[in-house]
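In this view, the complex is presented without one of its protein chains, the others remaining in place.
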């Protein structure tokens, strides 16, 4: 298990990396944390001609307030984000989800943007971006553009990021500090990809849900927003919610499949249960508070 | 030899820190990949991407032309070496087999070519450029495929790799089963397991001049590897030295070299350069030999009191394409009911060839028997309506039931499974648990308690020729340091510590003063290495006896020097003491300097030096017993199993080092947890591996394994030191303990099929009342297409007439070869025909025996009883044709072996 030959280039700036991407015409691969890419290289499942290292670029690091929400530089290390006070305060559910990404050792190198750009359908970060309504800033020699997380994921490991584009930052809109966090993950072992997972937040005002963002992971070819469930929740009094009915709506939006670890039927059944239980417990906690 | 008083023992029984740990904790171990030799080249294999087919062509030209590439080898290059691939029993494997594929490929991962290059990167680059053209055929993957599909090997009659037991139903036994008040049947399936030592396989081979082959290899025993290679290479004048200092686990995988290691060794001989091959993890998970993949239907009949009447097992084991010994797993049947009292047992057992990696050993290779029996007992308890504890109490073999012999002839004298169970129940409060369980169920939480009991044969030597005794060579050096060269070998067993404990006690020295050398076939004596939970029992016995011999010599020398009687001399604290005369004490160094350097001061006629050796062979069987309990909670929302408590109650006799004992139990239990819940080296219908990384082959993590609790009994065995083996037990008793707990937890929902692994998805089907996931129907099933029917075997003509001409042709001596599961047995048979009566004599290495039989046409039949390895009756049936003879020998429960021969 040794990588096939490639040219390694340490980019000196975002512009440099974009120029290299444009020049390579699809034959290049970006390297940030490398925690997913390196095994793929070693397995020779990925055989780029050029590997462009962007992991160290200062322009891609950091977590800062931006437009009312938070902006996370794409190459921010997961371990750094995990202990970031801004994130802990503004988006606690993001931190909860992040703690489930890989292992301590891989989070020490893995990046937020890398996980988001990879588009693993059973991973936590893409679904969290969808649920919280994040948007991504992409750069290429053609310019910059922004794309909503909802529009980013096309299929397993397939995203709307063009071969010459680089994910620069992820913007998470503001959620109320007291938003109810939702997070449930069913995985064979710690650090494994989810068999079934859900992540989201509920903004509550005057005892009613005024905003809901919920997404599944491991429940289809991409992270999937539980759109019907969100719509049904908005406007409801939190002590009057039929969690089973909401869970049914959430499952209706999922599209699970069979794989070596679990069947689609399992994912659907367990998804319904953890959704209903997760929602009920989250609401109960809020009602008790 | 005088035994030292018990009080002299200071280290046996203590949780002594391990001597190995200092180097391993600081990165100073010496594993095979740490070996770097001048001029060393690196190997990478080209492997078959298909499970079954023929090789039309191999084009190595482009690969060979790459920079840094020294050779691209195929079987055509290796064939001139004439290597004979051998089984674990050191006989030629039963099917045609070559180090690299010879025209046909038989599993995904089958090595087809070998690239030798300056480094592994370049070797892999070139390997990807070798072009192989295959003609693919439908693969035989599962046991059903093997039963129904085409032959895996062109040179066999069918896909049965090994057959034991009774193929025809035993009418008397069937009557017992059918007529019993309770008949319980349990069909179980165990998935394929990858042994997964953290260190993969690997070898560094180099010729040292013309006459020595130096092989660094990660293995279970360097002497066995040297023996295997010497026989396999069969090159007069070539000495094989095998070195393996530190080994990163084996668990049965590394017993002896296989295709890859042999190919790399031949490459080193061919290129006359050191060659290193280190298996990568994808190779290890997809192409290394594997284990388990078994099915069994076990039936047991009980009387109205829940006591066993009779039992029958129908068992199948996937041998893969090239098993490291074709196997129908006789031990499964020998020990299936050995811990229990049962009047009658019969079985049929088949190993099957398939287009998958070959069968290797795995910790407790026969463990399926405990899984089948203990899960059946729980099922029986539910069916009959008695408690799982009670059904075991009524049937376990107690002290009062011994000595006794099982239906398969296993003598029991000191097994203690019933005592282990009672000791277990002193710490596991079953009634309290039942109350907790009931309360939890009322809240929708599902707790379960699993119990299991078993015995296991350990420390075997002599019953299988390759499993020999162990040698300890011991010396007190002139410096006073104690050095032992042992034939045992650690793959994590800590034998450098435990053997030192045994020796330190005999010589009365601090353990720091004892050094154990092992891991080099050029030093010390022969031993087969780890396997069958043997090293503590046999190596420990050898260490003690050699230590005792040496202590006696020290005493004799000291007594002579100090004008004392040997009885007055004692050894402690590294000193020689004289009773009643403390001022006379001497250091071992003082005694040793004289013993080596001043022959004139020794007793007349005494050999100089302080050296001793002892080769220890233990009693034929040393049993370890245990009973375990575990408590689980199954999450009814997810099907996940949480293990809340696990208690082991075992009797492995005198413990050399309880921390090492508990480490062995814990490691086995962790692997059991993996087998039951997580691991699956599955192949798809085309024979492709579905778990090629540790992401998909899910080993237990720290979060999957609970804290284990231990209860120790210490019934001394009859072996030296009173030790009993403990290496495999956790992996044998663990699976049913956990499966029973899960089944108990989910009993409100129905029975849980024993179809491992018990994934959350499978368990949810029980919780939700859905059908258990069905296995795909074999592609060779009639529903898919008509099965291939082999041509019927030629039937011997049923002619009773005696043909004198043939009889004349039979008289005299014949050279015969009996193909037994333990390798070929050469024999010479002498026949004397008189009418239809034949008398004769069979001569083998073990001795000769007379027989009387009958002649019918050109066929001679006779029966003879033998006592080794067990009391069985051999039934020979030979057909003579000119100067050749062929036929079979029915060997009771060992199945049927082919016989071939010619005139002597």
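A few comments on the model shown:
To keep things simple, chains are lettered A and B as they appear, and every chain counts its residues starting from 1.
Criterion: a contact is a pair of C-beta atoms (placed from the backbone, for glycine too) under 8 Å apart; a residue touches a chain by one contact, two chains touch by 3 or more.
In the analysis below, contacts and distances are computed from a predicted model.
Missing chain, UniProt name from the options "Sodium:solute symporter family protein", "Carbon-monoxide dehydrogenase small subunit", "Cytochrome P450" or "Carbohydrate ABC transporter ATP-binding protein (CUT1 family)": "Carbon-monoxide dehydrogenase small subunit".
Although it is left out of the displayed model, the omitted chain contacts the following shown chains in the full complex: A, B. Considering B:457, B:618 or B:667, the position touching the chain not shown turns out to be B:667 (whole complex).
If you put the hidden chain back, the residue from B:184, B:247, B:428 or B:466 that touches it is B:247. Per the touch definition above, the residue from B:13, B:29 or B:462 contacting the chain not shown is B:29. Contact with the chain not shown here comes from a single listed residue; of A:4, A:19, A:174 or A:280, that residue is A:4.
Remark: the residues of subunit B touching the chain excluded from display are 15, 17-18, 20-22, 24-29, 31, 33-34, 36, 121, 196-200, 246-249, 251, 280-282, 490-494, 659-660, 662-663, 666-671, 693-695, 699-703, 705, 707-708, 730.
On the side of subunit A, the interface with the absent chain consists of residues 1-10, 31, 34-35, 38-39, 41-43, 51, 53, 55, 79, 102-106, 108-109, 189-191, using the contact rule stated above.
FYI, only the chains that are shown with their structure count from here on.
Centre-to-centre separation of subunit A and subunit B, using mean CA positions: 47 Å. Interface residues of subunit B, counted against subunit A in their complex, comprise 120-121, 124-125, 128, 280-282, 637-640, 678, 680, 682, 690-691, 693, 695-696, 698, 700-701, 703-704, 759-761, 764, 768, 770, 773.
Of all the residues in subunit A, the ones that touch subunit B in their complex are 1-5, 39, 43-44, 186, 188-192, 195, 260-263, 265-266, 269-270, 273-274, 277.
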